[in-house]
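Every protein chain but one is kept in place in this view of the complex.
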Amino acid sequence: MSLLELNDVSTGYGHFQALFNINLRIEEGETHAVIGANGAGKSTLLRTICGLLRTEAEKVRFDGRPVGQLPPNKRVGLGISYVPEGRWVFPSLTVAENLMVGAHSRRTGMWTMDKVYELFPLLSRLRQRQAFSLSGGEQQALAIGRGLMSNPRLLLLDEVSLGLAPVVVEKIYEAMPAIIKSGTTVLLVEQDVGQAIRFADRITCMLEGRQVLEGSPKEISNEEIFAAYFGV
Amino acid sequence: MATPLKVERYTRASRIALPVVAAVIIAAATIPAWGSSSVIKQGVTFLTLVALGQMWNLLAGYGGLVSVGQQAFVGIGAYTLWVFSEKVGINPFFCVPIAGIVAALFAFPTAGLAFRLRGGYFAVGTWVIAEVYRLLVTLISWLGGGSGVSINSARGFSPTTRQAFVFWWALAVAVGSIALVYLILRSRRGVALTAIRDDEVGARSLGVNLTRSKLWVFVIAAFGTGATGAVIYLNLLRVGPEAGFSLQWSALMIFAVVIGGLGTIEGPILGAIIFFGLQQLLADYGTWYLIVLGAIAALVVVFAKKGLWGAIYRRWPADLLPVRRRLCLETVCFPEEAPPAQPPQYPIVQADNLSGEQPPAPSPGPGA
Partner (left out) sequence: MIWVNDIIQGILLGGLYALFAAGLSLVFGVMRLVNLAHGDFGVMAAYISLAIVGSLHVNPFYTILMVMVVMAIFGYAVQRGLLNFAMDAGPLQAILATFGIAIIIQNVLLERFTANSKGLDAGAIETAVIKLSNQVVIGWFPLVTAIVSVIVLLGLQFFLGRTRMGRAFRATADNQRAAQLMGIDNRHLYGMAMAFALTIVAIGGVFIGIRTTFNPSAGPMRLIFAYEAVIIGGLGSLWGTLVGGIILGVAQVLGDHAQQGWGILVGHLVFLALLAFRPQGLFAKQVQ
């Protein structure tokens, strides 16, 4: 049984359809990258998994359980944690408070505040700073740390590199090996293909709301990825 | 030569409705000739309720301005009537338009302050300003102070004549308010207002000047409400600050509009009928009608946003007073006459909720 199963998911916003018949299996412990151009439906996919978008219950299964109808707050309790595109840190709360709120679901495990500060040393000296005063990279680190505080079985990372300088992106991705090593299953969405395939066991390429390519980065050539990415 | 595209506004239903409406108005106008005194009085109550409802609907339903301070303009209308008929000596029946104008003048400073607030804070802000007007009237002894004043000049007419004229004025403000809203909505500014109603951010991005549109709506609504206030007190003949500036006036208009259907012309008329009916039905039970209406309004606003008219419209779509524009090529029009409402394909979060941003705090700040 896969940790996450998407069965023929089609969804969208109002009258606009953003996803067409998506089928996806993610195994426990796997790191899976979803790549694709702007508007390919990558973020919509993550939102469907974390519960910001709902579908029929059976279409999204987590650990065998139909969760498609559950609101995000219930899915966090089951172990799905979503680090949103645009970070969404709580601006008026301090870094420490952001992390405490991240642990609201009371799931226990290896991730604690100290562990998060160890993972992102840059955060530890900012503990008492309000989040709005942080730089983009610091906010992104905080968002990931906050997402880990619920000790998720599945961590959804949405466009971590968005709007950040390459050096900063590099710094944040330095944390990936430790997260993967902790046993957390990671599903990450990236426009930056290079970053995505560096850590991924498997990749899915999306184009205009459809899956166009899936496989291990070792088996897929750059040309194939290029073709799938741009739909040529 | 290409077949010309036409912009069509009339619908089949409206072609039937307009003569019917005209006939009803003419029939109603004869009521003072044959109706009993109490029928005429009730008629005035009902018609002024329609007018108040239309004006509040223009504000909230189209302008997005939820005011709970419209009693300010009812009171100002009433006191203008008194000042101009008693102190200036103008025939009280000529004071109705004057009351509207004075109320409209007061709307400018009111808007100047209240428009600094948004959303719910705007609502309470208008309320505070209405309170200020009430307190001023109470404290100014020239205006009769707390005990109120009588409109004696209207007593100079024979009761039958007076009632007939009051009724016709009530009919005039009711029909006039409907016509006014109808004409505004069909004007260029009306298109802007409908755009604001449907999508404020989108409307702004298309260059609709929100503040100016909203200011005009506010002033026009004050005009209509003030004139109606004068008619109401031509009927009642005695006004005090507590009654004239009572929150009940806002409750009246809000409930009528909300129950009937916010953001439609037909809705407030329907709402006024229901309001009036319940008021008569529960007449022997004190203020229970307000409790029942409050409960209905609170439920309707939550579970049937477009009110009763919206529910009827979904079932039997017919624009009696069409304000929509439709594009027609020969006999084919788009949108079709009253297309059945399509359920959204994906019953899920609205796209605009996904930004993760809270709506801008309706905090004090420039612009409405």
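A few comments on the model shown:
Order as written gives the chain letters A and B; numbering starts at 1 within each chain.
We take it that contacts are C-beta pairs under 8 Å (C-beta built on N, C-alpha and C of every residue); 3 or more make two chains touch, one makes a residue touch a chain.
Nothing here was measured: the structure is a model prediction, and the numbers come from that model.
Summary of contacts with the chain left out: across B:124, B:143 or B:312, the touching residue is B:124. Between the chain not shown and the residues A:11, A:31, A:44 or A:150, the one that touches is A:150. Contact with the chain that does not appear here is found for just one residue of B:28, B:49 or B:68, B:68. Although one chain is hidden here, its contacts on chain A can still be listed: residues 50, 52, 71-74, 76-77, 81-82, 84, 88-93, 97-98, 100-102, 104-105, 130, 132, 146, 150. Mapped onto chain B, the footprint of the missing chain covers residues 60, 64, 66, 68, 112-113, 116-117, 119-121, 123-125, 127-129, 131-132, 135-136, 139, 247, 250-251, 254-255, 258, 262, 286-288, 290-291, 293-295, 297-299, 301-303, 305, 353-354, 356-359, 361-366.
In this text, only the chains that are shown with their structure count from here on.
The distance from the centre of chain A to the centre of chain B, each centre being the mean of the chain's C-alpha atoms, comes to 50 Å.
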